[in-house]
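As you look at this complex, bear in mind that one protein chain is not there, while each of the others sits in place.
Letters A, B, C and D mark the chains in the order given here, with residues in each chain numbered from 1 onward.
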Amino acid sequence: MISVRDVSKIFNAGHPNEFTALHRVSLNLPLHETTVLKGPSGSGKTTLLGLIGCMARPTTGRIFVNELEITSLPERFLTEIRRSTFGFIFQQVNLIKGISALENVMIPAYPTGEKHSLLRARAMEKLGMFNLDMRAAARIECLSGGEAQRVAIARALINNPAIIIADEPTAHLDSTLSREFMGIIKELKSEGVTIILASHDPIVYDSDVADRVVEMRDGKVIKGGKRP
Amino acid sequence: MILNPGILALFITSLLISLMTIYAACHGIQILRRWDIASGSELQLILERRTYLISTIVTYFLAFQLVSLFLFIQTADSICHLFVGAMCAVGTLTVNSFGYPTLLLKVLTFIIAGLWLILNYADNRGYDYPLIRAKYLLLLILAPFVLAETVVQCFYFFGLTPDIITSCCGTLYSQSARGIASEILALPVIPAKILFSVSMLATCAAGMRLFLNGKGVYRLAALSGITFVVSIISMISFISLYIYEMPSHHCPFCIVQKEYGYVGYPLYLLLLSGTVLGLGVGLLQPFRNKKSLEHIIPAIQQKCAGAAVVAFVLFTSIVSWQILVSSLKML
Amino acid sequence: MANVIEHHRHIIDFTLSSLLRRKGKNGALLLVYAVIVFILASVLFFSHALRREANLALSESPEIIVQRTMAGRYQTVPIFWSDRIRTINGVISVRPRLWGYQYDSVFQANYTLTVPAEHPPEPGSIDIGSGISRMRGAYPGDIISFAGHDGLPRSFTIRNVIDHESELLTSDLILLSDKDYRDFSGIPADQATDLTLRVRNPREYSTIAEKITRMFPEARPILRTEILRTYDALFGWRSGLIIVIFSAAIFAFAVFAWDKATGLSAEERREIGILKAVGWETSDILLMKFWEGIVLSLTAFLVGTILAYAHVFYTSVALFAPVLKGWSTLYPVFRLTPFIDLGQVATLFFLTVVPYTVTTIIPSWRAATIDPDAVMR
Amino acid sequence: MAQRRSTIYLGVTATLVLLLVGMFLYASNVVRTSRPLFARKTALVRQLQLTDLCLFTEASYTRHVSMTDISTPFQDSPMSLEHFPTGALVEPPFHLVRNHGQRD
Partner (left out) sequence: MKQLSLVSILVLVLVSTVFGSDLRKAGPKDKCPVCGMFVAKYPDFAAQIHFRDGSTIHFDGAKDLFKYYLNLPRFAPGRKPADVSAVFVTSYYDLAPIDGISAYFVAGSDVYGPMGRELIPFARETEAREFLKDHKGKVILRFLDVTSTLLKPLD
């Protein structure tokens, strides 16, 4: 269970350009389910995902991941949790240019100091899941949009995370690729991975993969709960 | 001042190190004043990030300080013949009254920086920054010593004037014979030997005890400190004599020279690390009750104690080996 | 432990690929850095080797030289001084020495004329240094003439050319007999240029020098130990001076390094953001930056030092020769004996690697503390 | 499979370090073997009663650095490359430069 309790996030506090991105949000997200955060841009979806994914700390309020309070942990502990628990898929594919697809997939595991050969084998396996093993040595610039998206997903899976966080994953994909992406998500879900998506793309929130759709606006949750 | 490359290098380095330390100390003060772990404010976030900067600076500082300690001795040794009557580094250091204080401060700052890193290591393992205050107070203690070292070293270098013939007519300098004593007053050999063996044995025993059943923390710390001083005294009193095979050359510096197989480097390195580790164990003790460090500190202490014992034992074995192979016979 | 090593190796892998991606910029940095190390190392190696060379070769020069000064200028020494000085305890021998300079206006060179203490050439013949031989194309059997003190030319047959291996000491020497030199220079028979003393016990040098000045107040005794000390100071000072001048270049380089490290491109910021987002910690980024610094500085340091060694000891500092030559036309061709020591390398390390590293600490920390969620915004 | 970049880098660095160490060893060996050379040199120095290296021959006072005293330098040539530390900072007097500078 991921529980968000009374969380607010204020940027530039005390300055004239103070901006409240989240306002006293409370939310419970059970594990092994797929949740979609839905809302227009600027509604606070991304900020909430960042807080849940241990990328930033809330200004007030608490967040628990599996009963562990993560709000007051120092950065190095947050990173540890982030690395081992979460896999991220971003709006842009956010791959590092100039190096091979394989290396890109391996990058999240570098700080663990895992043996190179093991790590490489696992990365190849993840790429293989998406039929990309032939493209492993290719540089990112040479990949097509769909391939790049799949490499990014492979990267999110390299540490075998329990939770996948995807922020507007289909924003830069055409409908075919978006459907293909949802297919992959479905597959992951069937393996028991918890998935949290933020999107305002109907292909995502109307998909039957989503167990739960939370609607957000202006930094508040306006509608949420189990899909009927 | 002597425009010697070694002196310039030391000069530039200590200047840079001082600047970095001032910078770190300023941030340290801010951390001490504004730290609030419970807050999620941006200021707190910035402060937490600064802790990375400061530990990076201190880590580099320690590395540079160690090399500069040896470079200082090496340079002092290499320019000794510029001074009438100076036979080795000892002579150069006594040319003016700032030589030894510089060396002393270098050793002191090295030890404090080492202790800081041990504290930092423990702190980084607690999830709520348990030692943050102690750590930055120690940094504020370290900073004045670093600055003092730079200033004293400046005075020392500026106070060096070589005795060369071009600056005057002929032998004027030689005649004035300032008579730099090349020898240090040394403790008589037998008491020094007894003192050395007793303190080494006691320290290693205390270290083993701590390693095995976690008892006697302060004892180990105190003994490490004492052993450090005793070892330096012994170095002057008798160890160096065996290494030089010369019953009257009480010099703690010449042993880093090539003629003696650079044996001084491992010796001083082991002694310094043993001392820092031993003292670090004691430094951590008051924080043992912090909740987030309950299990971490004893583990670190055990590790440190073990490493300290290894360092001291290695030190002693090198010393004993040197004494055994030495051709010098003393009572 | 294996974990730690593998961790570092992973980070090195990544650092190298990110360095390689910006080949032009990093290559230029590496090149400038290596050149700086190269020049500094050349200066250090050269001055140290020369100092040792001087110290070793001159260790057999006369223990004490007695000159006479009048109003601060040299005068010739009356030979009777030597008998008085010989009575001082500890003085093994006193020898009047004859030597001086000769300016050759054709070749614009200064020669040093000297009368050897042992085996001087017979009157009418001379030995010349290999520098003179090379410059004038003069070989044994040839005849050379110089104008003496009275303006009249005197001819000498070349007996020998001094062995090339000692050129650093003898390149500009002309050796001739006592009789020829007095005739040539006009030094009266009861005078000498200076006196050389042999003293066995080094502990007595200063006592003897003191006694000489008491005996002859206008005497200026110069001790060998002082000569060697002066050489040390001279070369030490010279290399120090070059380093001080050169520090401007080091400073400029530090600014360049700083600029390179602070001026993170948008691309680099994005990259670091990605790394932090996918699970790299601040200290991992710092480690990456540390390795970046090490890769650059260590490579530059090693390459620069090794090249400097070749430069100093194989090409005899070909690049510095114009500076060392100055206006002199008689420049010795020499091969230095490679005296190097660890202290020099340590000094070099401090002069190059430390300033570079220190300038990159704060910028790398800045880079490392980019928000991980920056990539999501 | 191509080598890891870190392997290549560490290999290159290790080679360079070995080269450096080799350089030291080689240098100390050369120093050792050049002892007879120095013996010959010192014998020559003894025979000729030399006191200085013949590196700077442009002016007599630079030729025998150890034989000079403080009042000598400008005796030779005001334009000559200065040998004493302060010489790098003090210029020769203008009238000397004007009168003699061209000739030397």
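Miscellaneous remarks
One rule holds for everything that comes next: a contact is a pair of C-beta atoms (placed from the backbone, for glycine too) under 8 Å apart; a residue touches a chain by one contact, two chains touch by 3 or more.
Predicted model, so just to flag it, every value in this text is computed and none were measured.
Within the full complex, the chain left out of the display is in contact with B, C.
If you put the hidden chain back, the residue from C:207, C:247, C:262 or C:329 that touches it is C:207.
Check C:92, C:143, C:244 or C:333 against the missing chain and you find that the one touching it is C:92. Set against the missing chain, the residues B:42, B:128 or B:245 yield one that touches it, B:245. Seen from subunit C, the chain kept out of the figure touches residues 89-90, 92, 200-201, 203-204, 207. Residue-level contact of subunit B with the missing chain is found at 245-248, 327-330.
Criterion: only the chains that are shown with their structure count from here on.
Contact count check for A-B and C-D (C-beta pairs in contact): higher for C-D.
Mean C-alpha positions place subunit A and subunit B at a centre distance of 49 Å.
In whole angstrom, the spacing between the mean C-alpha positions of subunit C and subunit D is 3.
The mean-CA centres of subunit B and subunit C are about 33 angstrom from one another, to the nearest whole unit. Each of residues 9-10, 13, 17, 20, 69, 220, 222, 226-227, 230, 234, 237, 241, 282-283 in subunit C touches at least two other chains. For subunit A, residues that reach two or more other chains under the stated contact definition are 75-76, 116.
If you check the complex, the residues on subunit B that touch subunit C are 2-10, 12-13, 16-17, 19-20, 23, 49, 52-53, 56-57, 60, 64, 67-68, 70-71, 74-75, 78-79, 81-82, 162-166, 169-171, 173-175, 177, 258, 262.
Put simply, subunit A touches subunit B in their complex at residues 12-13, 57-60, 71-77. Across the complex, subunit A is touched by residues 37-38, 40-42, 45, 48-49, 124, 127-129 of subunit B.
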